[in-house]
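I am attaching a structure below and will ask some questions about it afterwards.
A single protein chain has been removed from this complex, and every other one stays in its place.
Right, subunit A next:
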Amino acid sequence: MEKRVLKDENDRVDGIYKVTGKAKYFAEYELPGLTYGVLVTSTITKGKITSLDTKAAEKAPGVISVLSHLNKPSAPAYEQEGGPAMKIFYTDKVFYNGQPIAMVVANTFERATYAASLVKATYAKEDFNTDFEKAVSDAKAKKLQGQPDYKRGVEDAYKSAEVMIEAKYHLPIETHNPMELHGIIADWRPNNQVMVYAKTQGVKATQGTIANVFKIPIENIQVNSEFVGGGFGMALRTWSLEIATIMASKHVAKPVKLVITRMQMFTMVGNRPAAVQTIGLGANKDGKLTGITHSAFGETSVYENFTEGVVNMAKFMYQCDNVNTRYTVVPVDLGVPIWMRGPGEATGAFALESAIDEMAHALDMDPLEFRIKNDPEKDQQRNKPFSDKNIKEAYRIGSGKIGWSERKNKPGSLVNGQWKSGYGVSIGVFNANRGRASVKGILKADGTLVLQSATSDIGPGTGTGMTLIASKLLGIPNDKIKFELGDSSLPPAPSQGGSATLSTVGSAVNDVCVALKSTIAELAANSNMDATSNFIDVLKKNNLPSIEVTKQSQAGKEREDYSMYSFSIHFVKVKVHSLTGVVKVDKIVSVGDSGTIVSPKTARSQMVGGAVGGVGMALTEESIIDHRYGRYINNNFADYHVPVNADIPEIEVHFINKPDPYINPMGAKGMGEIALIGFSAAVANAVFNATGKRIRTLPITPDKILATS
């Protein structure tokens, strides 16, 4: 028996597994005859492989096979025209530096690593550009529409406003860098049966991709991913490297494990794309917004397009009759980006929420007052009411907790020796999604409930949230409920992304529990038992060891009638050292307005994690490339600075915790994205309040503070 010091009904259901090492991650599965794959990567940025010498590698100790485009195993979809251009083993083209060009499979990881170093490629090199900012400013560079232009009222109305500001904001590439490295264990078995242990945010999506690429029935493929060591979006797709590993397993007829290196995490599994954004704001002298223009350029790759919601927020977050947006993507010779926590909205919010602060300053208004003054009554973009929005209450709670009354509107007013203090605020907002999911519930006469769904838990505490929903509805203690996930054979659910899992899968859990309850009530009535009888007694009386219900659940017409969003308000207090330029975050208060809080502990953890990610985005994180070579220069944990404990102050989290009446049966909305969205602007705004220095290029490192007058 496991001993517990403190028992709390809100504990993470998998907490004990995680802290004792019992949680098993994909790379820890031992299959009989397991072999090890290591990727050989390109050392040029663009061009063609003209020769590949694999002889020395093939002769190296322990090597089973060296796979490349020269001996590619069959993957039918890769042979067709169209689809992604970057198909490992199916192209001799090089699209970015560090692109996989071959895989060595050996009987140990060390031997595969050594043999991979012996593979020698020669190339026909082509000119390339990895510098996004250069491409943006180059009139001749290719540019693509990322989203249709949006216009409400007069275009660029800000230009003729009584008070106007226009500013340009820059974000570098950020790399997800979850603790767990990416990879897969693939086992291609006889009769085209495929078993994989994967790092994925969606077991059904992975299963579907594999079926599609290899043209085998979906039932032949079993995907397991019970525990995931962080994803932040980078595991939302099945990358070509997973497909390559499955090909390798098919080729060598043995299970193959591929775990990429930390350096490879920077090049081949996506990133938050760099962005350059211009915001124009116009207001009248009373502080009412009269024009918003948000124009953004986002990074994409030359071989596959990537777009995200960078300019979404400008369309509805503030009351304003004249709004126009434009979003353009600009390809560079790098790996294709992918959503990173808060995705495009976090990028856009840095610019918009910085600009709002700049406008408040131009008007000599408290930025909080300015936001309240321009808080919209309804969603002007969709011309619908908000299903639920409590921003003013969130402002009130957060401003009290951070001590906003201590703030001075004049920057540089709070000085203690060389340290200058300041306060900043920002809003985060993200679409409150609800998709379609199925859940199976098995209620047993031994008093336990098993719930099953092919959803994922990349860390937010999915199992805990689902258990709490069921426990509340059925009155069964948490420790008698088991929520099973991360297995493609379970009832289908979408990938874990876009802050939608609790809303989507939770609704199906709700429906299953309601159905189980009514079945029990029916059984009780039919066996002359009291309607309030315990389900154990009812099942026993009916000689039933268990009952099962499967329900599919999805949103209805309510989504046509209401505009549904989750909101967050971030308050930050910083101090900035005048001589060294060091920024220290002194205090953080984040207020979540995301409906009912189903799981208080894991919800708080989400907000804390988002704040830490936000500190990184604001102050330290940047993936640096030497554009002469197209190679990353800080692709390791020593030089790519994610925040450490010493960077993080006290974080207070508060929730409005009122049900959204329309979103779903729980009244609960997602919060994974809003925990991060807007946070970086709160820091930049606090830095401005402390110093009068407006830093519009992230991250805000000491050199930028010193360089800004």
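Note that a residue touches a chain if its C-beta (ideal position, glycine included) is under 8 Å from a C-beta of that chain, and two chains touch if they have at least 3 such contacts; residues count from 1.
Quick note on the criterion: contacts and distances are computed from a predicted model.
Colleague: Assign the chain not included in the display its UniProt protein name, restricting the answer to "ABC transporter permease", "LPXTG-site transpeptidase (Sortase) family protein", "Glycine--tRNA ligase alpha subunit" or "Xanthine dehydrogenase family protein subunit M".
Modeller: Options "ABC transporter permease", "LPXTG-site transpeptidase (Sortase) family protein", "Glycine--tRNA ligase alpha subunit" or "Xanthine dehydrogenase family protein subunit M" considered; the missing chain's recorded name is "Xanthine dehydrogenase family protein subunit M".
Colleague: From the listed residues A:43, A:107, A:381 or A:697, report the one that touches the chain absent from this view.
Modeller: A:43
Colleague: Among A:139, A:531 or A:638, which one is in touch with the chain left out?
Modeller: Once the missing chain is taken into account, the touching residue is A:638.
Colleague: Tell me, which residues in subunit A touch the chain that this view leaves out?
Modeller: That gives, for subunit A, the contact residues 43, 110, 113-114, 117, 418, 577, 579-582, 584, 619-620, 624, 626, 628-629, 631, 633-634, 638-639, 641, 643-647, 701-703, 706-707.
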